[in-house]
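Here the complex is missing one protein chain, while the rest keep their positions.
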Amino acid sequence: MLAISNLHVAYGQSEVLHGLNVAVSPGEIVAIMGRNGMGKTTLMKALMGIVPTKSGSVSMNGVEVTGLRSYERVAQGLAYVPQGRMIFSAMTVEENIETGLVASGGKAVPRDIYELFPVLLEMKARRGGNLSGGQQQQLAVARALATGPKVLLLDEPTEGIQPSIIREMARTLKRIRDERRLSIVVSEQVLSFALDVADRVLVIENGEIVRDDPRAGINETEVAKYLSI
Amino acid sequence: MFDNPRFANRSELLGIAVLALLLLAILPLTLDVFRLNLVAKYLTYSFVAIGLVLCWGCGGVLSLGQGVFFGLGGYCMAMFLKLEASSAANTKIQSTPGIPDFMDWNQITALPFLWQPFHSLTFTIVAILVVPAIFALIVGAAMFKRRVGGVYFAIITQAIAAILTILIVGQQGYTGGINGITDLRTLKGWDIRTDHAKFVLYFVEVACLFACIFAAQFIRRSKLGRILVAMRDKEDRVRFSGYSVANFKTFAFCAAAVFAAVGGALFTLEVGFMSPSFVGIVPSIEMVIYTAVGGRLSILGAVYGTLLVNAAKTSFSESFPQLWLLGLGALFIAVVLAFPNGLAGIWRDHVQPRLSGSGKPGKPWEAIADKTPAE
Amino acid sequence: MFGDYSLGDLAAIFAMQGFAGLILFSVFLLMALGLAIIFGQMGVINMAHGEFMILGAYVTWMTSNFFQAYLPALFSGYFFVAMILAFLASGALGMLVEWGLIRHLYKRPLDTLLATWGLSLILQQCYRSIFGAREVGVDLPQWMLGSFQVTDAIQIPINGVFVMCLTILITCAVAYVLYWSRWGRQVRAVVQNRVMAGAVGINTERVDRYTFALGCGVAGIAGSAFTMIGSTGPTSGQLYIVDTFLVVVFGGAASLVGTIASAFTISQAQSTLEFFLSGSMAKVLTLLAIVGILMLRPQGLFSLKVRK
Partner (left out) sequence: MQIGHLQKDFLLSVEGLTVSFDGFKAVNNLSFYVDEDEIRVIIGPNGAGKTTVLDLICGKTKASSGSIQFRGKELTKLKENQIVQAGIGRKFQTPSIYDDLTVFENLEISYPRGRSVFGALTFNRDKAVRERVEEVAEMVFLADRLAMTADLLSHGQKQWLEIGMLLIQDPDLLMLDEPVAGMSVSERVKTAELLNRIIKGRSVLVIEHDMKFVEDIAHKVTVLHQGQVLAEGSMNAVKTNPKVIEVYLGH
């Protein structure tokens, strides 16, 4: 589905990602773990075309997207829930979701999105900026789903969110995967969440993938070493 | 190597020497008095341009109201000269002798309070320097303390230029209205209209210009100048190095205002009148363009830019009046899009390396211009 | 100071003055609407905004001449055709300018200001070369001449009423486009977070181009409307630019309601002052008050409270 090969990304002179290789199968949920500053966010941004790629390639279903702009990548089926959620805070909840419809060509917000997130239906006339962190997170996911993606990228979705909501989020993501048959790539620092949600756990350290384990038979303490304080 | 920052490095000193040679020898020897007076008129704008180099180029604060300060200086000077020209003997045919003619035409019967002190030359000279400085201080302090800058500052200064123009035009009994203050004759009895006087005034002006260049050069070479550059680049870092950013911006704005006012006062002397058409929005923006064409970071570039644009304006509008505005507009766009550092940038990036052949490439200046902050 | 007037006269004067204020309000609002889109939404300083208005005025003038010469029977309705043509002409020019000039300068707002000033000089000269230096005025169709006789003393000119109605219509249209249409959602998304807008699938460059064109087109309509109440010359646009910017900035740049409120406040202040003072002093005092208030409250009357 999504294939990343030998991806190098640099800010000016300092290279942050040193040749990543990741392949994501259809319907798979992949968690990318690592501490702050290890390159998770940079990877997400590079996949969306927000940060330019230095060398290497990213392809979706065999279609090369490396040279494309963000909106063209969305049209190819990539969707993005950024770190910090970045909802359009001055716009209402409904308008936020509707911005995602530009790519999919729909007219109104599909019912199933509101079914996934009933709270958004209740609050559809509120300004996005006035939602709580957890609600904003749901809104950001809903907005991404409105584009009709094949691969959903989530950058630290648990950041600043209460533990009780985090568990629910894992369930929701799996439900999204099952209902829509899309692949999900999620970057994380919280191990329990990653173990809840992922089929495969990668660890990124200093811009390189250092571990790649399927969920079954994962050595939690080994992975935790890369994360714990 | 890190001794006291020298006043100017060798190439800058050379540049100043070349300019001095041009202004003090080549032009006076080759031009007739009429043309020389034209050059003198152009040069008065270069005072404004030098001020803009400090406040816009170095400090990143774009003022679109420099005409206000040019006008304040010019009007102060004009008021003094007008009072001298309106002696009771000269104006005995008026219904109220001893006051300027336009006041008499507007049925004003006594010299207004604000005009009284301009009988004194000393007061006038002090006013030329102090009035614009105080005005700039008030405007600058009010805005920079509230962190208003960039585009908003530009628009508000532009509005101030519009206000002052409307005020001058509207209050013609006190200001001479749209025609301005005209028919200026003598300075302490010395007739400024003669060719000889114009010749002498040219040199007085060039002397003032060099004083101004030296002052600007001193400011830019001082730590204050480096702080201005630093501020344009990373305002927050300067704040967190313990400086009050607002005070430094205000200083740059005041300095630019005083330079502009000196230019305005000299303009009145050289040209023999002052009018609101040098105060408003259009002249203010044109002055910014002189700076941009010369190079917003170069003091000498500002002088050359002013001279060149004005020379082009005069010769163009003499021969192809229709084309002049097209040319000027295209020049604006070309400078902004292609040469953000103007003549000085072209000189530094393309001409100088070839001349010296030392192959020591300077940092591309485009990068610097791009950093002029947005807000 | 009211001693010379009877009570009835005074009432009539105030009514007329109030109406004059409303016309001024319409003029300010029409001028500011286009800029509220370009500067308020996109943050682009377009100093050639006045020239885009004038283009609309000239298009209207040409249309009126065309109808007079070739379609005299339809002359009474030419204005509606002219308005659409004005919108298209200014919008098309706007699109061209965005492509050739503005898009290179989004990160250098002060430079945009200088470049668009250069553009305004070029446009002025073009107008002068094509249409001549003299001001031109359009002939109004018969139905727009004259005035409503409300009472003996109060007359309300029909063209003034027409401009007011037009203003209301265009304001509603702009509000609809920005706040309720699909396109407006994209514009607001791009304005709030360009990067994220791209990442939800919005073609931000196209949005920029069409938004700029829309603002210019609205300016064209404004210019078209102005031919109803005054004549047009090559430099007329420059007279408007400071007022227009102040209206938008005073209202709080990103708020359409703010722009309306500020146009209303400024126009009423100015027309009221004009009754007591000379026109120029009224203008000076109004502008001074605006500048003074902006120094105290740089964010303008209405600032949108959003969490960043």
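To keep things simple, chains are lettered A, B and C as they appear, and every chain counts its residues starting from 1.
The definition used in the following text is that contacts are C-beta pairs under 8 Å (C-beta built on N, C-alpha and C of every residue); 3 or more make two chains touch, one makes a residue touch a chain.
Source: prediction; values computed, not measured.
*Asks:* Quick one: say which of B:38, B:187 or B:219 touches the chain that got left out.
*Replies:* B:219
*Asks:* Please pick, from B:95, B:116, B:247 or B:315, the residue that touches the omitted chain in the full complex.
*Replies:* B:247
*Asks:* Which of these, B:229, B:312 or B:337, touches the one chain of the complex that we don't see?
*Replies:* With B:229, B:312 or B:337 as choices, the missing chain is touched by B:229.
*Asks:* Of the residues in subunit B, which ones touch the absent chain?
*Replies:* Touch with the absent chain occurs at residues 1-5, 219, 222-224, 226-227, 229-230, 233-234, 236-245, 247-248, 251, 363, 367-368, 371.
*Asks:* Could I get the residues of subunit A that touch the absent chain, sorted low to high?
*Replies:* Residues touching the hidden chain, for subunit A, are 11-14, 16, 35-37, 83-84, 129-130, 132-133, 156, 159-160, 162-163, 166, 189-193, 206, 224, 227-229.
Criterion: only the chains that are shown with their structure count from here on.
*Asks:* Applying the touch definition from the top, give me the chains sitting in contact with each of subunit A and subunit C.
*Replies:* none
*Asks:* Quick check for you: compute each chain's CA centroid and the global CA centroid, then name the chain with the smallest gap between them.
*Replies:* C
*Asks:* Go ahead and name the chain pair joined by the largest number of contacting C-beta pairs.
*Replies:* If you count contacting C-beta pairs, the leading pair is B-C.
*Asks:* If I average the CA coordinates per chain, which chain comes out farthest from subunit C?
*Replies:* Taking each chain's C-alpha mean as its centre, the farthest from subunit C is A.
*Asks:* What is the distance, in whole Å, between the centres of subunit A and subunit C, each centre taken as the mean of its C-alpha atoms?
*Replies:* 44
*Asks:* Any idea how many Å lie between the Cα centroids of subunit B and subunit C?
*Replies:* It comes to 33 Å between the two C-alpha centres.
*Asks:* Quick check: how many Å separate the C-alpha centres of subunit A and subunit B?
*Replies:* 56
*Asks:* Which bits of subunit C are touching subunit A when the two form their complex?
*Replies:* Answer in residue numbers: 182, 185-186, 188-189, 192-193, 195-204, 304, 306-308.
*Asks:* For the complex, give me every residue of subunit C touching subunit B.
*Replies:* 45, 101, 104-105, 107-111, 113-115, 117-126, 128-129, 238, 241-242, 245-246, 249, 278-281, 283-284, 287-288, 290-291, 294-296, 298
*Asks:* Can you check the complex and tell me which residues of subunit A touch subunit C?
*Replies:* 48-50, 69-71, 74-75, 79-80, 82, 86, 88-91, 95, 98-104, 127, 129, 143-144, 146-147
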